[in-house]
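Read through the structure below, which is laid out as structure tokens, and then see the notes.
Apart from one protein chain that is not included, each protein chain of the complex appears where it belongs.
And now, chain A:
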Amino acid sequence: MSDSTGRVAVRKTYKLFIGGKFPRSESGRSYPVQNSNVALASRKDVRDAVLAARAAVKGWSGATAYNRGQILYRVAEMLEGRRDQFVGLGVPDDEVDEAIDRWVWYAGWADKLTQVYGNANPVAGPYFNLSAPEPTGVVGVLAPAEPALLGLVSVLAPAIVTGNTVVVLVAEASPLPAITLSEVLATSDLPGGVVNLLTGRPAETASWLAGHMDVNALDLTGVADPELAAEWERAAAGNLKRVLRPAAGPVDWSADPGVGRMTAFLETKTVWHPKGV
């Protein structure tokens, strides 16, 4: 194909984002969205994504909170630079603004969460007793379909800012902003595997993610069908995953998100340390 200037058009292939790379689906399948072909992830892509996410846990959760905050802030910077691309995909201008602001907001929480949710507990003995929040591990996320960018950012950023790694099943209807966001993530010093984005039909792949014994938590926010949500929550019980249920009513994504999404995927570690005498 060539346009009126005689140049050959560079057509974009929308692929998955696994382990910092952009592979096609293992199955070779794709489906059309807005005149583009988008990879249709399979069960084995879920498997590969969980492997990548697990491999990234050690480095990402071991990074200093300050460093994680900087990287998330960098994501916001890169997002700002790609603003036009998102607008070109049909994301409204003010939604892009809100998505960038949300990254910055969560980036700021990286090195503050421990101070707010950690504690020095008073105990009846000669000990320091300290509780500190720690990441849960690998979090499976079902992203909401609308708003495509802000909704995804609002479930993604709180999960990773605390040191979790995620496998996100992007909603079937709106994959293009998600893949563009993965290009932002890939160029933001975010270690490969911390975020893995799978496009396709969550209805097909989510049960594999929900049942996976090496996934530690499941965010069902994007599930519209309550029966499916219940089914996947049951599957998640196999290894006692932490589960965040979808909201009962409509969600105002522009509202102050609060800290609930961050604290949903945290464990509390309490240590007893003898006081010197």
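The criterion applied here is as follows: a residue touches a chain if its C-beta (ideal position, glycine included) is under 8 Å from a C-beta of that chain, and two chains touch if they have at least 3 such contacts; residues count from 1.
To be clear about the criterion, contacts and distances are computed from a predicted model.
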item: UniProt protein name of the chain not shown, from "histidine kinase", "ABC transporter ATP-binding protein", "Deoxyribose-phosphate aldolase" or "Cytochrome c oxidase subunit 3"; value: "Deoxyribose-phosphate aldolase"
item: Touch criterion as defined above, residue of A:M213, A:L240 or A:A255 at the omitted chain; value: A:M213
item: Selected residue (touches chain absent from view) among A:R24, A:R47, A:R83 or A:R245; value: A:R47
item: Contact with the hidden chain (one of A:G62, A:G88, A:P126 or A:G238); value: A:G238
item: Chain not shown, touching residues in chain A; value: 47, 50, 54, 208, 211-214, 235, 238
